[in-house]
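Working notes, structure below.
Note that this complex is displayed minus one protein chain, with the remaining chains in position.
Let's turn to subunit A:
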Amino acid sequence: MSSDYDYSDDDGDYYDEDMIDGTQDDYSDDDNMMDFGGDEDIKVPQKGKRKSYEVDYESLSQSAVEKLIAEDVEYIYSVCGVDESIASLLLRHSKWNKERLVEKYMDNPTSLLVAAGVTLPEPTSSPTQRSAPTSNNSSSRRTTRGASRLLTTFGGSGSKTKSPITSPTLTHYTPRSFKPKSSDPSDKFVCPICFDDAPSLRTLSLDCEHTFCSNCWAAYLASKIRDESEHAVKCMAEGCSLVCPDPFIRTVIGPSATSTEPGQEQENAKAWSHFQELLVRHYVASNKRLKFCPYPGCTNTVSCPSAADKSSLTTIVPTVSCGARGIGDQMTQSQSASGGSGGGGWGLAGKEHRFCFGCHVEADHRPVVCPVARMWLKKCRDDSETANWIKSNTKECSHCQSTIEKNGGCNHMTCKKCKHEFCWVCMGPWSEHGTAWYSCNRYDEKAGVDARDAQSRSRASLERYLHYYNRWANHEQSAKLSLDLYAKTEKKMEDMQITSSLTWIEVQFMKKAVEEVERCRMTLKWTYAMAYYLAKGNEKDLFEDNQRYALLLPSHSLIIHLRLHLRIPSDLEKAVEDLSELLEGPIEPENIPGLRQKVTDKTVYVQKRNEIVLEDTAKGFMEGRWKWNVVVEGFDEPEKVEY
């Protein structure tokens, strides 16, 4: 191994590390140099100093979220003095807002317990209560279960709900009635749903005493949970508002539940795990600091407190990653899939689960903030094709600026709207043309030039938009092709191993280059969207902030200012294209060492450039340096600037 290789390996190591977890704050840090295989444990993404364009976030597995849930339940348990299963129901009812729950509970525990479906409303307070006739009805069907039993239950729930008022922290309210009922042989029970009356029938009910057989409960819970994704399942009886607490659901469809129905146990297992997922989803959906990973089949959650508040989206771009890679069955939870071990699992299968915490428009739209990215995409959807067509097929009336399509006839145009007569070729007034119907020899006459100038000004905004759009779309297109590039590169890496003495680990530089190219394209792409909306006012700031760059300014055109300021110097653009070319080009065995050096150098170069761009724009957002030429959600109104 030559010293060249050693050098490039080090490079490879540090930018690899950096790309994966952003822990690198100093390029001289080479502690992990020996861990090129990627086995280094880098599970905590936020250790060390983060870059200004990165946000603090934490990836949570489903079980980690379940732990958070348990903590909240524990908290309510200790504060309100209710049983854990009830605490869970109350939390779900209150959308996991602990403070509000405690407040409401202290204010009126009974009404909260009733609203959450924990206890029945007191019969005295609501005589027309809907479940009353049903329970009478079912009790009559239950032959031997008398009204006295019903009465005790109502009385019991009444006293139970009252007790927390007197000593809220001491009395732990416990639901007791969903314990399986003993099957007394004299107690001839007929399930009102399936009409099964087998003496061995296991029967269950909630506090409301609406009793059904366990098979019906299981089928009902499974159907509610799996078909309707309901996490607060109400009692089966018509109009009954009691919600099944978790231990009840566990009893019926949990892992230990048995069933006499064939196939029901598998159904139960699926429903039970789906129920766990529903709880997590509900918790995550109710919590602004948390978001579910949007990748198909992924169950991870990302916690990003700094982006919880919508107003923060004007200053940061919360690009996060749940840490998993791949899609569906090929998904891996490994956070250190840096391609060392065998190199498998990249391309689509190895794609990192990266997404924007603030919006759904695109996984990574750095450097531009969510509202601007959203606006741009909307504009592109609405405008791009139409704008292209207008640009190539129409002209504007030099008098009233109506857009006119010429679809035949001579050059003598009469505007339908203002009746202005003009020449399609020179855009000058027709009155100066006399009888030259089919040819215009007045193209350079003053009137024609003036009219065209006016026209070009009105077209400028369209041109301007297309300028940015085309560049944006170019990178978009390239990014779409990156999957192809991944596949091709992988093939090349294999070839390289055969034709040269390089090992699999040593040819990883190709993969890193491809990844970096993709990353830079993303940045470049969104920089164009940003540039389109940036107000001219920024120019002034640029001069002051960046004299050094300002001195270099060759013209006053906005894009050049922006580029210089962002130091995108067509430089990043060019470097990225160069690197792409290197990667796409044919590989001669004898040139491999040279190629490796070049690719590695370029990769490092574009990576640094890219970081500078991201750093600088991010700082700009933090400092409120960027002003827009349109109204952007969350930002101040733009000053009127004429374009």
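Rule of thumb we're sticking to: contacts are C-beta pairs under 8 Å (C-beta built on N, C-alpha and C of every residue); 3 or more make two chains touch, one makes a residue touch a chain; residues count from 1.
Heads up, the rule we're going with is that contacts and distances are computed from a predicted model.
Visitor: Between "UBC core domain-containing protein", "RecA family profile 1 domain-containing protein", "Autophagy-related protein 16-1-like isoform X1" or "Aldehyde dehydrogenase", which matches the UniProt record of the unshown chain?
Guide: For the chain not displayed, UniProt's protein name is "UBC core domain-containing protein".
Visitor: For the chain not shown, which residue from A:Glu103, A:Glu238 or A:Asp309 touches it across the whole complex?
Guide: A:Glu238
Visitor: Of A:Gly81, A:Gly117 or A:Pro192, which one is in contact with the hidden chain?
Guide: Hidden-chain contact among the options goes to A:Pro192.
Visitor: With the missing chain put back, one of A:Leu112, A:Ala219, A:Ile249 or A:Val632 would touch it. Which one?
Guide: Candidates A:Leu112, A:Ala219, A:Ile249 or A:Val632; residue touching the omitted chain: A:Ala219.
Visitor: Touching the hidden chain in the full complex, which residues of subunit A are there? Just list them.
Guide: On the subunit A side, contact with the omitted chain comes from 130, 134, 138, 192-196, 210, 212, 215-216, 219-220, 223, 227, 236-240, 261, 263-264.
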